[in-house]
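What follows is a set of notes on a single structure, which appears directly below.
Yeah, one chain of the complex is gone here, protein chain that is, but the others are all in their spots.
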Amino acid sequence: MSEPTPNPAPDSDPKPAPAATAPAPAAPAPVKPISRGDFLWAGWGMLAAFFAASAAAGARFMFPNVIYEPSQKFNAGPAASYDVGVSTKWLNEQRVWIVRTPSGFYAMWARCTHLGCTPNWWDDQNRFKCPCHGSNFTLGGDVIAGPAPMPLWRTKVELAATGDLIVDKAILENKPGKREHAPYFANYASA
Amino acid sequence: MPTLDLEKIKKEIIDSQLWRSVFRGGVWKDTPRDRAGHIIGNVWLHLHPVKVRPRALEWLYTWGMGGISFALYLILTLTGVALMFYYRPTIGLAYRDIKDLEFAVTLGMFLRNAHRWAAQAMVVAVIAHMVRVFLTGAYKKPREFNWGIGVLLLTLTLFLSFTGYLLPWDQLAIWAVTVGTNMAGATPVLGNEGPLGSLMGMRINNDVRFTLLGGTMVGENTLLRFYVMHCVAVPLVVGILLILHFWRIRKDSFSAAPYVANEEKVDVWPHLVKREYIAAAATVIFIMIWSILQDAPLEAIANPNVTTNPSKAPWYFVGLQELLVYFDPWIAGVVMPGLIVVGLIAIPYIDTNPKGVGYYAWKERPFANTMFMLGVVMWFALIYIGYALRGPNYAWYWPWESWFLNKPAPPPTWSVFGPKGVGAYSMLIGIPLLGAVGAAWMLLPKLIQKELDGKKLMGGFLGLLALFAAVGMAMGRMNATQAGFLLFLVGASFYYGFVLPQRHIRTLDWPRYLVTMVLVTSTMSILLKMCASLAFDIKYVLTIPALSMNF
Partner (left out) sequence: MSYRKAFIASNALMLAAFVWAFAKDFNAEWKPYQKQYYQMAADEMEKQAAAEKDEKKAAELKAEARKMRRTPLEIKQIIANDLGRFDRCVTCHVGMDEYTNTTLKNSFTEHPYKAHPKVDTALIKAHPFSKFGCTSCHSGQGLATQVDAAHGWVKHWEKPMLKGATIQGSCVKCHDNFETLKGAEIAAEGKKLFNKHGCQGCHAINGVGGVVSVELGDIADKPFERIAGYNFKKIRIDGKELPNEHHNNHWNLQNWIRAHLVNDPAAVTPNDPFAHYNAEPIPPSGMPDFREELSAEGAEAITTYLSGLTKEEIIPYRYHVTAAKAREPQLTGAANGKRVYEKYGCQGCHGLDAKQGRRRFNAAGEGQKEYDEKL
């Protein structure tokens, strides 16, 4: 194929043209003309770019921007209304447990990490037990028995200026070390 | 009285401008030229060659399964189009429309039955076609590419069946699809619950499962998406691939080997065409009678708040669901199916044995046939276990046991290299140890240059296992069932995973050898993990919590 041309192409002349309508100066003699091969590469490149862009747009198209589902975010009411321990107040409606510790709040998605059943909180045994395949979890969500492969997911939880807890079930974390900090933990000094 | 000269009338009709404009060729004289012209001059028939080898006409050679699969595809297209006239894919109407088909549409129930049974028959027929092609070595050079197309068509057949499963919008549909699509959420990197998923910022509302469902749960968008995929998008792709598949059969020629050297080929018209017709007609009759006698199931209307117990995937995916008992979802639902598809496509490129093309040759290709059939048998065995032996809470119920029988709670499980496992830093021991065992398993069969005596090897290994089991039983740490599982499953994986590769493929070049061994060892890992889980309550052999990876 042709060597790269050292001279700029006429229409990429860095100097501003004196007038828009002025004809471009004829190319200097030693310039190698753009060969058919160069042009073809550009053509193929643009076609490939077109396909790639279409494919990317097609992929993006498949992600709906609005869905007719309940919002993943919800207001769990005033933080002050929770006692220390596990609250099942939002279990039926939002599938979330609100857990208050002496230093603050975290919320856990009530979905077993094995195959998505809803575990039950057993206050006397201080653990969550899944009815489907018998997974058991600690108060913090760690697996202590059964087939579940990983800890329960904690959701993002924030303390709004009004004192309400805002839970976002779309943003999840379950790794020790990460899940104990914001945004998966809302500090709340016990009054 | 003038006599009616039928021959003359026939000739006049055939020679008329109208007839000749529609049908090519004149009066049929059954000459070789006529027969060839029949194939060449007809757009539907010209995909055939004019002549084929006699073996290609043999029912016992072809099983007719490729043609039957296509006949079923046509039945499905026709019945499917008919059903579309009465079906609206919204959650308020879908179930009611199915009820209407059942109760108020002329032949509606029959068409729905035919569509459902033909779909399930097609899954079986396509798998049978693949088995036939494998056993006759018909995927070997120059047909490697067409085998790959075939594997894609099998995958798409399963996907078509799966997308159709949701459309009646009953409890069976929604929970089978929920179980099936939850596996997509466990895709590594692209799924919100898969390994590395959260590193990539995957969440419940932006991962691959979300795209598939069009939402975070099976709902209105999912129904519409599955409808469009089921009725338009996937059949279109299948149609394109089918054209490619047929065209390549024609170009690569039929695989059937000659019976004798320089044998005479036979005319496709009428010899092959009449066989195809009989196969297609038998398929139609079979589906019709099945549809008359057996109604397609329809349960209560879908209710996302009420999970059925047990929830099972469609039967052809129940094997994968059964794997979920032994492996984490990302392995059972994503890696294993991926390995199956990629491994199948890779087969023609790693099987260098030139023998056994176009005829059944068990003795000439013992390794390939054994491993492939082992895979097929395992697939159906897992389906049987998942479909017939799993009851409420997915507990194990023998066929003679009632589902009302009280099953004791499953015993606690443990991990070998993990919490409550071996040693305090069990991960630090586990990774190098398992790595070493895996590497030795992968490499040893080839590194041992000369062929070992299979019988002695097997005897020695089983003896070791039996000794181990005997010690375990004497110490009271193992019971007879556990010993049985150990001998059978570990023994089988040693035979298929070590003895056979050592005997047959140690002369293969390194890249092909390694790819083969990856496929062999991952198949054996299923047997080993089943043994560990069923007999010894081992949950994981190794867990790496930091990466959400467990094995």
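Per-chain numbering from 1; labels A and B assigned in written order.
We take it that contacts are C-beta pairs under 8 Å (C-beta built on N, C-alpha and C of every residue); 3 or more make two chains touch, one makes a residue touch a chain.
This is a predicted model, so every value here is computed, not measured.
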Touch with the omitted chain, as defined above, among B:H46, B:K274 or B:K355: B:K274
Residue in contact with the excluded chain [from B:N206, B:S253, B:T307 or B:N353]: B:T307
Residue of B:S291, B:Q321, B:N369 or B:N550 in touch with the missing chain, whole complex considered: B:S291
Subunit B, residues in touch with the chain not shown (by the definition above): 96, 99-100, 102-104, 106-107, 109-110, 170-171, 270, 274-275, 277-278, 281-282, 284-285, 288-289, 291-292, 298-300, 303, 305-309, 392-393, 404, 406-407, 409
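In this text, only the chains that are shown with their structure count from here on.
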Interchain centroid distance [CA atoms averaged], subunit A/subunit B, Å: 34
In the complex, subunit B residues that touch subunit A: 178-179, 182, 192-193, 198, 203-206, 210-211, 214-217, 219-221, 307, 309, 324-325, 328-329, 393-394, 409-410, 412-413, 539, 545-546, 548, 550
Residues of subunit A touching subunit B in the complex: 59, 62-64, 67-69, 72, 113, 115-117, 131-134, 145-147, 149-150, 169-173, 175
